[in-house]
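Every protein chain except one is present and positioned as in the full complex.
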Amino acid sequence: MIKKVRRHIVQDEPLLFEISSPGKKAYQLPELDVPAVDAVEALGAANVRSEIEGFPEVSEVENIRHYTRLSTWNFAIDLGLYPLGSCTMKYNPRINELVARTEGLAWGHPYQPEELSQGAFQILATLEKYLCECTGMDAITLQPAAGAHGEMTGLLLVRKYLESLGNPRKKVLVPDSAHGTNPATAAMVGYEVVSVKSNDHGMIDLAALEAATDEDVAALMVTNPNTIGVFERDIVKAAAILHAKGAQMYMDGANMNALVGICRPGDFGIDVMHMNLHKTFSTPHGGGGPGAGPVAIKKHLEPFLPVPRLKRIGRKYSHDYDRPQSIGKVRAFYGNFGVLVRALAYILAHGGPGLRNATIDALLNAQFIRKGLEPYFDLPVTEPTMHEVVFSHDRQEAKGVKTGDMAKRLIDYGFHAYTTSFPLIVHGAMMIEPTETEPKRELELFIDAMISIAKEVDEDPQLVIKAPHLTRTPRVDETLAARRPIVRWKP
Amino acid sequence: MRYLPKSDSERNEMLAACGLKSLDDLYSYLPSKVLIKKPLNIPAGISEYEIVDYFKKQANLMANGYASFLGAGVYNHYRPVLCDVVVSRGEFLTSYTPYQAEISQGTLTTIFEFQTMVCQLTGMEVANASMYDGSTAVPEAAMMAIRITGREHVIVAKSVHPEYRQVLHTYTLNQGIPVTECGYDSETGQLDLAGIEANLTDHTAAVIVQSPNFFGCLENVRALADLVHSKGALLVVVFTEAASLGVVQPPVDADIVVGELQSFAISPSYGGPFAGIIATKEKFIRQIPGRLVGQTVDANGNRAFCLTLATREQHIRREKATSNICTNQALIALMGTVFMSVYGKAGLRELAEQNLAKAHYLAGGLPARFKAPFFNEFVVRVGDPEALNKKLLKKKVIGGLALGRFYPELADCTLLCATEMSKRESMDIVRQAVQA
Partner (left out) sequence: MYPENFRYTKEHEWVKVEGAMATIGITHHAQSELGDIVYVDLPKVGTTVEQGKTFGSVESVKAVSDIYAPVSGEVTAINEALNTTPEKLNADPHGDAWLIKIKLSNASQVDSLMSTADYQAYLGS
């Protein structure tokens, strides 16, 4: 039975271009306080464009209704549990939005004088310090724009370091349970990707790792806890295998939210790692970005970090570009500063003890869901669960129902879908990550919904296969979209 | 703690349901070697009020109350209120990448509108859902051109933003992609066509230029396109000042257009987050990196949208993907979308013309370094730009970018920018200071 939601009216809305009419306006510019300039005279006729064909002309009222109506077609954390495994959809505190808009910060120009940038420097230095403390690493660059960008930065550091020792090496090892960005990144940095099989427990197989590690291996990219939500118990031994051959340990910190305050990658053999501030440190996902993917490293990699580095002389900070061994720049300016401000606000709100409590609540929530659902769904890996749990659809598939179908049915119950079909090593994966910011009642409603869906699979599988039934938009034809791509509006 | 929604008694009930005695049981099985030995050295949590206070204190150490004439890739434009109103809605702010189309039509529809407006603005046929920023979009365009042409060499004009070029070098260094930089004409400030011609071979995949370029000068894209295409290479045109496209002819002869949308309601934020765009011809759609939204129908036959052509991406193609990009800048792109719909066709033109008028007023009577036409930025020969900036700071004015840092041969020059936000009295201060 569906307990959390009921139907309500949803407004329909055309595209902007379809409500456009010549002469409608949502703007007014101030009167010019200087003489107007004729564009043709200033730029030359060939350089002046004709009107922007098809561009909308919409009033202010229609604008706000347009976007407000569209917004109601979205699910969001603000509406309820968003259990996407691996994505860490936790509550986004609004104070973070407010402080990021503080005038001097929001309007800071990256080239403004350093003496008028000390506030930004303070913020960056403080965040660097706290993130190093959380990870147990020695130094950090805040510049990468997202997790995958951090991966690239991290592997460039590894490459430059190994080059400085005389040989950049050829291969990067990636476990078969890894995020798709890992192999894609290794290829971009000029490494051959070698996939390493996981063992029956979904963990690194030390024998396979040992066999794969030779003098040509530059690094192992490991996610810990891994994508099954299980801590890599042999991580210290794995690091020893890599280090014995002179290779580096790269950690994908996508799941760092399971570790903060409990253990630190710097203490279990990691040389370089990225973290996703939009996951662990709660900066909003915003429908797909922006994020930030800082890269933390051990001392030996510090000379290679991207420029500029923060330099402190007395009480004043400045940008240091004089770093001859640096990998260079991975993006313009200094990173997604606005995202970094939000992450620092989050850390300040929790404080050290609070961050640890948040981690523990995340583990408790995942454990609670596992206990609640274990009788109804197959659990291929039974190792202790950390922050997320991965079931398989095997039991339901016998009735013709797959993980994607149950995920869609979950939408009818008032929840976002869980992650389907990832990690690849679990057949028909159902990957559930509640995060620490879910109340007990919401978790109970979720467990209740999943049990109810399991019963529906037994009694009326078609109900599940054809879901969702209650959304404004029923199932969408993705095949048609891919066969006949229409990626822009035309009159 | 206010972000943790459980009481202790609820926690105990949940522990009991899990068959655990204490919260420590949730992790105490981990190897003792890896468990943290002492608490994190981060002070205890503070209240909202104290957090606001902390950031206000830092903000007060920034350039509050200064007029600024800095551009160089980051521009001061007015941000219509509606932009923040829309992106502050939880349904946009706190949702994930729209994989579940049935409950993400809001985000998907706005991205479809974004892609459309980027095409209309740039004169291209298809655009993706956004890149990290303009600088990282440049190497992505280069790699795209390499995939399309099967060639490996890239030419980039020195009049492209210096930091964008640095990022291009970082990305290409380990992929066996040689990059040649070509100079600029020291009279006009435009790229050196002969230099490009001399370096263009049948190994060249892409020629990358910026217009308006880093010096603010408009490039002759048309002539360049003919040259580049005659050698079978692709032309990539970069822009950093999106507002220019309100009045300047878009680079319709380019094969790939990349740029930075920061001018469209995205606050400078000390350098980010911004949103990059990449747009191209329809025939190259399968080589475009990043997320794409496509139109389709739902089970009732109504128009609907979904992410499409996902097989280009890392989560499916892994090491063979077109790029490793995953997270993009959706919320920032949404700000830009709202900006474009607020200004609309007439407003964007009027905005661009105001920028043109202000910049030409500021430039009036100053010793211009280059002759080419400019939009809202231009280079002035001032002798000692740092000394000039010091003088201006005393009058609460931040002057232009001293160019010696990126172009030693232009050490006596400054790059000035005026926008619709520049007031006449501040511009007069700059004019007088330069002329003094």
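Per-chain numbering from 1; labels A and B assigned in written order.
In the analysis below, contacts are C-beta pairs under 8 Å (C-beta built on N, C-alpha and C of every residue); 3 or more make two chains touch, one makes a residue touch a chain.
Note that the coordinates shown come from a computational prediction; the quantities given were computed from them, not determined experimentally.
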item: Full-complex contact with the absent chain, from B:56, B:303, B:317 or B:381; value: B:317
item: Which residue of A:138, A:210 or A:478 touches the chain not shown here; value: A:478
item: Identified contact with the non-displayed chain, of B:203, B:222, B:286 or B:424; value: B:286
item: Residues belonging to chain A that touch the chain removed from view; value: 421, 478-479, 482-483
item: Residues belonging to chain B that touch the chain removed from view; value: 286, 310-311, 316-317, 320
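The working rule: only the chains that are shown with their structure count from here on.
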item: Whole-Å separation of chain centres (CA-atom averages), chain A against chain B; value: 19
